[in-house]
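Right, I'll just put the structure down here and ask away after.
Heads up, one of the protein chains got dropped from this complex, but the rest are sitting where they should.
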Amino acid sequence: MTATAWWGAIAGVGLAIIVGAYLVAVADRAIASVVAGEPMRSSILAGPARSVALGLVQSRTTTERPDGAAWALAPALYLGLAAAALAVVPLSETLLAADIENGLVLFGAAQALAVIPVFLNGWSPNSILPLIGAFRFIAQALSYEMPNLLALLSVSVPASSLSIHDIVASQHGLWNVVRLPLGLPLFLFAAASLAFWGPMNLPDGADLAGGTQAETSGLHLVAWRAGRAAMLVAAAAMGAAAFLGGWLGPGLPGWAWMVVKTLVLLVLLVGSRHVAARVRAERYVVISWAVLIPLALLNVMIAAVVAL
Amino acid sequence: MVALAAFSVILAILGSSIALVLAGRWVAARADLPATAPERVPFSGGLPPEVHAWNRFHARYYVMALLFLTFDMEMVYMFPWAVVFRSEGTVAIGEIFVFISILALGILYAWRERSLGWS
Amino acid sequence: MSLQGALLIAAALFAVGLYGVLSQQSFVMIMMGFELMVNGSLMATVALWLWAAGGNPKGQVLAIVIMTAMAIEAAMGFALVTTIYRTRKADITEKLRRLKQ
Amino acid sequence: MTARASAGWLTAVAARAEAPVFLARGIGTADADARLRASPRLRVLDSPRAAAVLVVAGCVPTELAEPLARVHDQMAHPRATVWWSGAGDSAPPVGWSHATIVGPRDDIEAAVVAAYRDVITGARCSEQTLLPDVDPAPWRGVGPYGHGGTGMTGGIPYGRPMAGRGDDRRDGLTLDVVLARIGPFFAHLPEGLVLEVTFAGDVVHDLTVKTPPVAGVDGLGARLPDDAVTATMAPDRAVPVAAIELARARQHLRWLARLLHLYGLDALARLVATKALSVPREPQELTALTRRLERCWALGWATRGVGVIDGVSAALWGGPVARAAGIPRDARANSPVYATLGFQPIVHANGDNCDRWRQRLAEAVQAIELAARAGTAVTEPGETIEPAAPPPPADFGDQLAALLIGTEWGDAVATIASLDPDVNAAGYLSKGATV
Partner (left out) sequence: MIETPLAVDVAFWFFGVASVVTAWLVFRTDSMVRASFYLLASFVNVGVVLLLMRAEYLSLILILMMAGEMAIMAVFMVMFMMNPAGLNPMNMVHQHRASVAGGVATFVALGAVGVFARFPDRPARPTGVTFALGQELLGESMLVFESAGAALLATMIAAIALASSRGRYGQADDGSDAPAFDPDRPFGDAPPRPVASKHEEQAGKEGADDMHDMRNMDHERMA
């Protein structure tokens, strides 16, 4: 790997995260306008930038006796893990930031580690509502983690590889979304849960006055929202690569296909916030274990039978 | 060493993201005045808290957490299985069916004991 | 980076874990000590696998068996802590000893 | 004084963002939430921390003046207050001289946006802390056992005691319980209500309603006029049925907007809030919304089986809560004028959160139908008028405790929100009768 390629990979992933997170914010506003039956305003495009500016202008609030270091680390680590997860997803057959033999496991590890910053963001302020949000998220994480990993595992069976590049290549002719029909819904469920987005927003819900973000303001809050958007981008990119054939497709260049497929999944994920109500914590856990994990195991068995 | 170069990219991305956010946070807040005592009171709708929020928190899902702990470990075995599955053939499929059904029994037991919900 | 270096670090991890097991009073902290000791042995196993065992895959199998043992130990440990707390309302070893009398 | 000097271009961009608002609802503010929520130029937040503008709506009783000041102080800098009550030219309440005063009929949206722009760009100073800057407990040196460590104030670390243990009601694991007082400016509780909640984990271990419903308040500011209430509070006069029913539809839609926000459906909440501000005259205009909500399986999934009130307690609650539990009790059923309009009370069967929102939505549609059919029909003087949200039962606190103890906090909040106890309705009615 040359030095130019090394720096280029880092810059490329950084750019993808920033652009992707901004697109998430724009898509969120656009879908909200459609749902609310309002005309599209110019603020849909410029709004996120203005919110970031507000975050820079606003002061940072604190509480009586917070765990300051852990609190400061939370949004930074969450955003960093999203970026690291995105880095293993190939943009095209030749363009990929980090070609790793066990890329799928690295992606899973980055997602698993993302539990920690969310917990810390709620634990650190020493305030009861964020604290409840933090513990809710651990329950949530323990429930979506298995469907997530099993859905990822199922795509590695036909490819006989844990490298995401090989997994995309294995979909030549037949995409995994057709071959493993249960995989993509399970993966998207886990993706929305990981970014606690929309119906899966248990830790930051309105019943907790914002939950883990209830005591935050200014740039901390902006970074937190950016981290969630980035996590959605990473998951959508992975979903496009693992289930929708990544760069494969006729006509357009590979990277364009990848971008299009990622955007489709991103719109699906972002839109879920405006059409589905937040689920109850306990029911989420029970349904995950009693229904989704058996389905995910079934999906792995289907993958085994299909791949044979 | 090719693999390590790829990992160094990931480490650099992770590290620089964290560093950038922390630096931005520090720069943005350096002009803030120190918060006054009422500004530091945790929010719960206007009244101050009686006690510290940090407590022996009764997480209602501790049985499910134990189930997860063991269930998670199965993934250690299943990723290598997925890699060699096609070269090993029917032996592999039989083995994984046994493995999965053993673990599914665990979920069945937990579900039957009603251990998945809030205790 | 060498076998000796890796074993030295593994020994340090094991020793810190042992210190924790011997010195801590609460069950969960003792378990953390155990986890650290297992962490050290995991590192030693992989080091020996790389430098001294010629990459024999059995070394890797041993490593994942160690990880599994760690998970089983943690699950059983937490379950026991919960039971002991529920029945004895004790969370540190001294209390348990005293309640036995 | 601004908290910081930011670059001019940055503040200019930030000033064009949606104004983040925290709404402190005083007494008599049924309209406030929907009016702010319907505006695309504002963003109503659940926590004051990230808000830049505090909107104080309606009358704040004197005993809530301190909590109001605390919420104000919890906001980040730069911050501004808009006091939305009373006459536009009246003097601000004592201690709030910095606030913008907005009359009840003035354009609240424009006032908030202007206050936000001014305070962000520095044209207006960020407001100082209102409460005295003293730590929660005085320093008492080293504690009785020489409890050490930094910042220790004599055994009570950092000025607050630690949580104590409490026996658990659900699984017998005796862990800590945390006493928290939620309200009076918590967005999803009725205005002015304070709940003293003991949390065991995220489960409500114990619950007491602290602030009794305030009737006939004297305090800071004045009530916002509310046609939904005025339409139903004139028992000795003949009132047009159309006015009553439109007011009912408005109140139900406002309530629905709040509930949708609680469940995270912010865009739909904005749509419903817009409809609540100008209630459609044709029931067909709500059919699309009804269909959308009925088909939203996630909303049914989240509300089904939660907060079930049936039988005797449902009858005590009365109004839509009783009808959602299958009790067809409605004052309109006995009214001759409603009989000519062909009124039949709507009922649902289960009495849970799900049936309560269905009930209110169906009643809103029915109310619009009745209003369209009523023409110029009027009620008879002295006739009892069915209120949209009746006052809660007299043992409101005990009812809530019986219902909510042992439930998860999210369910508890959702249940209170779905009941929508109009804790101040009694006050309105008595005051209205004397006018």
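As written, the chain order gives the labels A, B, C and D, with residue 1 at the start of each chain.
In this text, contacts are C-beta pairs under 8 Å (C-beta built on N, C-alpha and C of every residue); 3 or more make two chains touch, one makes a residue touch a chain.
It should be emphasised that the depicted structure is a prediction, and the values quoted were computed from it without experimental measurement.
J.: Can you pull out the displayed chains that the omitted chain is in contact with?
T.: Over the full assembly, the chain not pictured touches A, B, C, D.
J.: When the complex is taken as a whole, what residues of chain C touch the one chain not shown?
T.: 1-20, 22-29, 31-33, 35-36, 39, 42-44, 46-55, 57-58, 60-61, 63-65, 67-68, 70-72, 74-76, 78-83, 85-92, 94-95, 98-99
J.: Footprint of the hidden chain on chain D, which residues?
T.: Interface residues of chain D facing the absent chain: 143-149, 152, 155-158, 161-167, 171-175.
J.: Using the touch rule from the top, list residues of chain B that touch the missing partner.
T.: 1, 3-4, 7, 11, 51-52, 54-59, 62-63, 65-77, 79-85, 87-88, 91-92, 95, 98-99, 102-103, 105-106, 109-110, 113-115, 119
Note that only the chains that are shown with their structure count from here on.
J.: CA centre of chain B versus CA centre of chain D: separation in Å?
T.: Once rounded, the distance between the two centres reads 35 Å.
J.: From the mean C-alpha coordinate of chain A to that of chain D, what's the distance rounded to whole Å?
T.: The answer is 33 Å.
J.: Touching two or more other chains, which residues of chain C qualify?
T.: Where chain C meets two or more other chains at a single residue, that happens at 82.
J.: Of all residues in chain A, which are in touch with two or more distinct other chains?
T.: In chain A, the residues touching two or more other chains are 56, 59-61, 64-65, 128, 135, 209, 214-215, 218, 281-282.
J.: Please list, in label order, each pair of chains that touches.
T.: A-B, A-D, B-C, B-D, C-D
J.: Using the touch definition up top, name the residues of chain D that touch chain B in the complex.
T.: Within the complex, chain D touches chain B at residues 3-5, 24, 47-49, 64, 67-71, 73-74, 77, 129-136, 157-158, 160-165, 168, 170-171, 173, 175-186, 189, 194, 200-203, 408.
J.: Of all residues in chain B, which touch chain C in the complex?
T.: Residue list for chain B touching chain C: 62, 65-66, 69-70, 72-73, 76-77.
J.: Using the touch definition from the top, list the residues of chain C that touch chain B in their complex.
T.: Answer in residue numbers: 64, 67-68, 71-72, 74-75, 78-79, 82.
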